[in-house]
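Of the protein chains in this complex, all but one are displayed in their positions.
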Amino acid sequence: MIYSNKVLEHFKNPKNVGEIKDADGIGEVGNPICGDTMTLYIKVKDKRIKDIKFQTFGCAAAIASSSMLTELAKGKTIADAKKITRDAVADELGGLPPIKMHCSNLATDALKKAIDDYERKHK
Amino acid sequence: MIYSNKVLEHFKNPKNVGEIKDADGIGEVGNPICGDTMTLYIKVKDKRIKDIKFQTFGCAAAIASSSMLTELAKGKTIADAKKITRDAVADELGGLPPIKMHCSNLATDALKKAIDDYERKHK
Amino acid sequence: MAKKSIYLDNSATTRVADEVVAAILPYFTENYGNPSSLHEFGRNAKAAIDNARKTIAKTINARDEEIIFTSGGTESDNIAIFGAAKARGAGRIITTKIEHPAVKNTVKELENEGFDVVRLDVDKEGFVNLEQLESAITDTTILVSIIHANNEIGTIQDIEKIGNIVKSKNPNTYFHVDSVQSYTKIPIDVDAAKVDLLSMASHKIHGPKGVGALYVRDGTRLSTLQLGGPQEKNKRAGTENVPGIVGFAKAAEINMADFYKHTEKMTHLRDKLIANIEEKIPDVILNGPKGDKRNPNNVNFSFKYIEGESILLHLDLEGIAVSTGSACSSKNLKPSHVLAAIGLPVDVSHGSIRFTLSRYTTEEEINQVINILPGIIEKLRALSPLNKSN
Partner (left out) sequence: MAKKSIYLDNSATTRVADEVVAAILPYFTENYGNPSSLHEFGRNAKAAIDNARKTIAKTINARDEEIIFTSGGTESDNIAIFGAAKARGAGRIITTKIEHPAVKNTVKELENEGFDVVRLDVDKEGFVNLEQLESAITDTTILVSIIHANNEIGTIQDIEKIGNIVKSKNPNTYFHVDSVQSYTKIPIDVDAAKVDLLSMASHKIHGPKGVGALYVRDGTRLSTLQLGGPQEKNKRAGTENVPGIVGFAKAAEINMADFYKHTEKMTHLRDKLIANIEEKIPDVILNGPKGDKRNPNNVNFSFKYIEGESILLHLDLEGIAVSTGSACSSKNLKPSHVLAAIGLPVDVSHGSIRFTLSRYTTEEEINQVINILPGIIEKLRALSPLNKSN
């Protein structure tokens, strides 16, 4: 498993780690393939993601993807955040080993679920 | 194929090599197993092997067995010479690799044939 | 490789001993003959592998001609299992649920081909169920294949007891032992344990990679897998790896020479590492037994709420090399079948780390692991959604 430097950076020092107690939306996903799980919290203001935090149980790729996703989503409008793809996450990380691509899926799925949760609660 | 020193000695400097032009008995044998062939010449006087010579087309074991056999037979009475076994030849050589035991057979067979030849001609 | 690296992955492979390198070198550039050649170069090479055979045979109370050299542990396992099965034609094969893939996948293939396979359960420390074994052995049982010391969790099976059960139930059943992890760490006597086939690998004992051995009890019928020249008494064709064989024998010799010294040192450091992890880190599970039924070099812990590859990589960043039974780190993303067999839930097995020591492991190295590990575990747990205390 050869990870890019970018992956290793985000793995060593992940951004936006933790829980948001009064989150506006929460997304929880489990990875049926390898058992990784992730929880994503968002705080929304003026249709923009003002704050975002995550907790991940998973490998370096899962942690780095989670961290990168939160960086990409932070400050974006909900509409724009919805457009973040798993490939975008992987690309920003300088690529992921093919067998680990599902890890960036996990992160984008968690974001989608958090936004769904937010929209359900705030419609 | 590890040969004893005694085999190598007889192989390097075989005794009693050559032809006896006026031999009293000649024995020629071919080895069906590997294709070796041997010709043995004896000169007999007073029922004793006075002279003995051989020519061998074969491996080190065949050459050494031929040489050793001639050494063993030389000077013996015909009756005693008949008693030389292939094991005796091999033992005198300090043993032969199992796969090469047939080579000492070749030598004793050639001697038997030479004695037969002598006895046929001189009965 | 940074000088200060701490290598604790000795069940994956080991550093070649300096004495072994010295023993190998002349066979590269001086005595480089082919053992099949009749000239002096060839005879020297032949003598070298004959000596090596003698050395290896002595370590397990076998006779020289019962040792054949292979390319490694996997090939030894394949020759033993495929070789025996194909020679016997049909019947039952009994093995365990905690075999190395070299045995597991070989047996699976034979099952696909129609052999009747029984896989014995193990208890939560990884010990084979001997009653189940006894009742599984039938008249049609051709082979029992058991891993001696497990490569993941270190559990040592009682091969003497197993051998006696096998042979008293059906003396025609061959008994194969995969001793790749136990060889030169746990005493083995093929006669006492009634073993017919025993697999060994050089690179697990500070010998070179690319060479192994298989003990084949005289009279055991084995179909030959690799065909070609008449090497290794027609049991394994191909030019012999002379330098590798010489190095393997040297490694075995070194390990056996100070057997108790090096196994006692490993045992001490192993137990120190276990005790300290249990003391300093909450929510851990030791996989495998404690005490003298555990391979002297093996420590395996599950760290709850976090994932093994992440622990491994953090340790790696600190220069500490270990391995994991995590699904994420395996090429098929499946969790360890060994951890599953001892009843570990998937999420827990996901966070398992194996530390495997060698004769070269020092007390300072273990101390450093003890210092560094708790911080890493804490840091990763802070990230985890599973951690209740978050």
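As written, the chain order gives the labels A, B and C, with residue 1 at the start of each chain.
Assume contacts are C-beta pairs under 8 Å (C-beta built on N, C-alpha and C of every residue); 3 or more make two chains touch, one makes a residue touch a chain.
All values reported here derive from a predicted model rather than from experimental measurement.
Colleague: Quick one: which of C:L143, C:I254, C:V299 or C:L313 touches the chain that's been left out?
Modeller: Residue touching the absent chain, from the options given: C:L313.
Colleague: Which of C:S5, C:T140, C:N172 or C:T362 sits in contact with the chain that's absent?
Modeller: C:S5
Colleague: Which parts of chain B face the unshown chain closely enough to count as touching?
Modeller: 1, 8, 11-12, 14, 17-19, 28, 33-39, 55-63, 99-100
Colleague: Can you list where chain C touches the absent chain?
Modeller: Residues 1, 5, 7, 9, 12-16, 18, 20-21, 24-25, 28-34, 36-42, 44, 71-75, 77-78, 100-102, 105-106, 108-109, 201, 203, 208-211, 225-230, 237-244, 309, 312-313, 315-316, 319-324, 329, 331-332 of chain C touch the chain absent from view.
Note that only the chains that are shown with their structure count from here on.
Colleague: Mind checking the centre-to-centre distance between chain A and chain B? Centres are C-alpha means, answer in whole Å.
Modeller: Comparing mean C-alpha positions, chain B is 92 Å from chain A.
Colleague: Between chain A and chain C, what is the gap in Å from one C-alpha centre to the other?
Modeller: The answer is 40 Å.
Colleague: If you average the CA atoms of chain B and of chain C, how many Å lie between those two points?
Modeller: Once rounded, the distance between the two centres reads 56 Å.
Colleague: If you look at chain C, which of its residues touch at least two other chains?
Modeller: Residues of chain C touching two or more partner chains: there are none.
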